[in-house]
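One protein chain omitted, others in place.
Our next item is subunit A:
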């Protein structure tokens, strides 16, 4: 066989879709995305090798632990598809090449994916969707379903095929200077939109007031605070939660429990009063 082996378009497409759907379906703490990876590489391996021994050897390569942000991680699956093709053509690619590349990419890509996709893109889309669903309209939810799924599907497809075509070069873009600049720029959008989401959707208000002898309030704390900076109390509580988690290393659940205590004490002394009535 003098011809260079090439993965068929059908096998690539199956491989991508197996990853798109199954990257986490059989999740355990021990082997998080490993089985998703195996099902994704199987069409490639079967397409490239006819004999059982080669198939067995190649599948064994992908039994190593894998876990990253799965959506941006489709880039890695694409890269290994390209490497497997190179190995089938007798190039110097062995288990170690493939697995050290996979291990080396998992961490950085998880960081980028978590902050860019889960920490910025999804909250921005959800923030906009929340606005559209204000008052109970389904428009916002539908907007999120459509826009997010189109972005996720085609974005992952793009990453997979770029990984396959460009191999390691595809990663250089992400961690190179252009990639860093792009991420900082996106971070700015994320920061501002999150600020706007906080101001729009979070509302911490105090009912604290001081009354004069005639029973008329002469100091309403909420009004005073808003005169200084609208939403000041809300911002203060967000900073408090951030400080507890970031600086005091408290877990979100502990912070939530602390808020329950603050709420109870606040209601008790009359600082908070949700003014409930039937």
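One rule holds for everything that comes next: a contact is a pair of C-beta atoms (placed from the backbone, for glycine too) under 8 Å apart; a residue touches a chain by one contact, two chains touch by 3 or more; residues count from 1.
As a convention for this text, contacts and distances are computed from a predicted model.
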{"item": "Undisplayed chain, where the name is taken from the UniProt record, one of \"L-serine dehydratase\", \"Lactate utilization protein\", \"YciI family protein\" or \"PTS sugar transporter subunit IIC\"", "value": "\"PTS sugar transporter subunit IIC\""}
{"item": "Touching residue (missing chain; options A:13, A:55, A:89 or A:222)", "value": "A:55"}
{"item": "Full-complex contact with the absent chain, from A:104, A:138 or A:217", "value": "A:138"}
{"item": "Among A:64, A:86, A:166 or A:262, the residue in touch with the chain that has been omitted", "value": "A:262"}
{"item": "Interface with the undisplayed chain - residues on subunit A", "value": "20-32, 34-36, 38-39, 42, 45-46, 52, 55-56, 59-60, 63, 67, 70-71, 110, 114-115, 118-120, 122-124, 126-131, 133-138, 140-142, 144-145, 148-149, 152-153, 156, 172, 176-178, 180-182, 184-205, 229-231, 234-235, 237-242, 245-246, 251-253, 255-256, 259-260, 262-264, 266-268, 272-274, 276-278"}
